[in-house]
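Here it is, the structure, as structure tokens.
Complex shown without one protein chain; remaining protein chains in place.
The chains carry the letters A and B, assigned in the order they are written, with residues numbered from 1 in each.
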Amino acid sequence: MKEMSRIVKTVTNFVYGFIIIFGFYIIAHGHLTPGGGFQGGAVVGSAFALLLVSYGSLNSNKFLKKDIFSLFENFGLTLFIVLGFSGLGITFFYNFLANSGSWFGDAAVIGINPGDMNTGGVIPLMNIAVGLEVLSAFGVILLTMARGAEFTKKKENS
Amino acid sequence: MIGNLPYIAVAIFIGLGIYTLMFKKNLIKIAIGVCLIENGVNLFLITLGYKKGAIAPIYTQAPSGQAMVLPTPQALTLTSIVIGIATTALILSVAMMIYKHYGTLDTDQVRRLRG
Partner (left out) sequence: MNLSNHIPILIIAIPLLAAFLVPLIGRINKKATGILTTLALSVSLIFTIALAVKILTVGPQVYVFGATSPSLTLPSGLKFPIRIMLQIDAMSIFMGLITAVISFFGAIYSLSFIKKYDGVDKYYSLLLLLTVGMFGMEFTGDIFNFFVFLEIASIASVALISFRGVDYGEPAEAGFKYMMVSSISALMVLFAVGIFYGQYDLLNFAAIASMIKYSQLDKIALGLLIPVLAMKAGAVPMHMWTPDAYSEAPAPITMILVAASQASLYALFRIVFSLYNISLNALTVGWIIIIFGLLSMFIGVTMAIVQKDIKRLMAYHAVSQTGYMLLGVGVGLAVLANPVALQKYGITAMEGGIFHIMNHAMYKGLLFLTAGALFFRTGTRDLNKMGGLAHYMKYTTIFFIIGAAAIAGLPPFNGFASKLLIYESVYRFNPLLSIIAMVVSILTLASFVKVFHSAFLGPKLPQFKEVKEVPRSMVFAMAVLSCIIIFFGLFPDLIVKNLVHPAVMSLIEQLQYTGTVLGGM
């Protein structure tokens, strides 16, 4: 698809960083506020869609590469399953980090509380793994469809 | 009566989705029909958890002394939305492959397999 005008490109340059940071904020605070892995990953994926639309698919192949996205997707998925396996001493998906004092290990207060980010055990780590996977998956889907659209347009025009 | 409005909306969504799926000829419109049915079912799941006058089920800095809506249907709906994305992406990719080989998106022409 063709690139858009200079105004759109300038606004995109300002804004896409904030969208990506907002997406990571939603991923990281998933155990306290609404959000979590999938929702944050979808927001970061929409930042990639913004880049793809405003720069055109030929130009964005220079800075959004499909192979790297595919690699990160596999990392995210493997990390999720490994976190599930690591509780296998008791049961699969057992939350072995909760109330233990190490990473994310503070005891959670039951009832209304001001919100402590250090709680939750293995849940924030799984949120990060799923968020990484979802943002890479969006990148792969968008880039593959853009390349397919180019191929069809070339066939139509020829 | 006012409390039944979301359920009527669910029925309208699913009805329109099935109508689009059965009577429209363009492949992309059929994909949109599947999305409509999925939106209707998600709305149905969320509406099941509603309690009158309750707030969102989050404990972080919540006002005290209020009832909360049920959180389980929200988890079910979230899973269903994720599955819906995978379904939509796959059905659109298959439609693109059909366009590449058949040259048309009309279901009357995409009929090489029959009998």
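The working rule: a contact is a pair of C-beta atoms (placed from the backbone, for glycine too) under 8 Å apart; a residue touches a chain by one contact, two chains touch by 3 or more.
Worth saying up front: this structure is predicted, and the values here are computed from it rather than measured.
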item: Sole contact to the chain not displayed, among A:33, A:78, A:118 or A:152; value: A:78
item: Positions on subunit A contacted by the hidden chain, ascending; value: 70-71, 74, 77-78, 81-82, 84-85, 87-95
item: Chain not shown, touching residues in subunit B; value: 21, 27, 30, 34, 37-38, 41, 44-45, 48, 72-73, 76, 79-80, 83, 86-87, 90-91, 94-95, 97-98, 100-102, 110, 112-113, 115
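Keep in mind that, in the parts below, only the chains that are shown with their structure count from here on.
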item: Touch list for subunit A against partner subunit B, complex; value: 32-34, 38-39, 42, 111-115, 141, 144-145, 148-149, 151-152, 155
item: Interfacial residue positions of subunit B with respect to subunit A in the complex; value: 56, 58-62, 64, 78, 81-82, 85, 89, 92-93, 96, 99-100
